[in-house]
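Note that this complex is displayed minus one protein chain, with the remaining chains in position.
Showing chain A:
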Amino acid sequence: MSDRALGVACLLLSAFYIFMATQIQTSFITDYLGPKFFPILIGVLLAISAIFPILKPDPEPDWPGAARMIEIVFAVAVMVAYTYALPVVGFVLSTAITSGLLSWRLGAKPLSAAMAGVSISVGIYVVFHLILQLSLARGPWGF
């Protein structure tokens, strides 16, 4: 079932991709093939290869249950929130919270997760920023 869905998704994707390729503006300077040909070729090959999983799907992968799926969605949401928080509150605070949350969801107890978060954040700050001089996101307090 998953493989069939994959095949159908790839077919739709290839159709969309080929359509987008035909929409590419060609300028007056162009070579023999032009900028459209190769993307269309890729789209066609993708469509052909997408037929096989539909006809002969592999055994169903063991997808995690709903509870674990929610964990994964939550982790992704935390990471997305992190990318937006970085420029606002700076590296150290946002990283401490994010890594603490991830550590907690990976099974650490709340207190040790919080400590892990702070140590990871400060550790990276010291190693990468203070020692290796890498530029990290600056918040209102300069770190």
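We take it that a contact is a pair of C-beta atoms (placed from the backbone, for glycine too) under 8 Å apart; a residue touches a chain by one contact, two chains touch by 3 or more; residues count from 1.
What we mean here is this: contacts and distances are computed from a predicted model.
The UniProt record for the undisplayed chain lists the protein name "Tripartite tricarboxylate transporter TctA", from the options "Fructooligosaccharide transport system substrate-binding protein", "siroheme decarboxylase", "Tripartite tricarboxylate transporter TctA" or "3-oxoacid CoA-transferase subunit A". Here one chain is not drawn; of A:Val8, A:Ile24 or A:Val126, the residue touching it is A:Ile24. The chain not displayed touches chain A at residues 2-3, 6, 10, 14, 17, 20-21, 24-27, 29-35, 37-39, 42-43, 45-46, 49-50, 52-53, 58, 61, 63-64, 68, 71-72, 75-76, 79-80, 82-84, 86-87, 95, 98-100, 102-103, 105-108, 113, 116-117, 120-121, 123-124, 128, 132-137.
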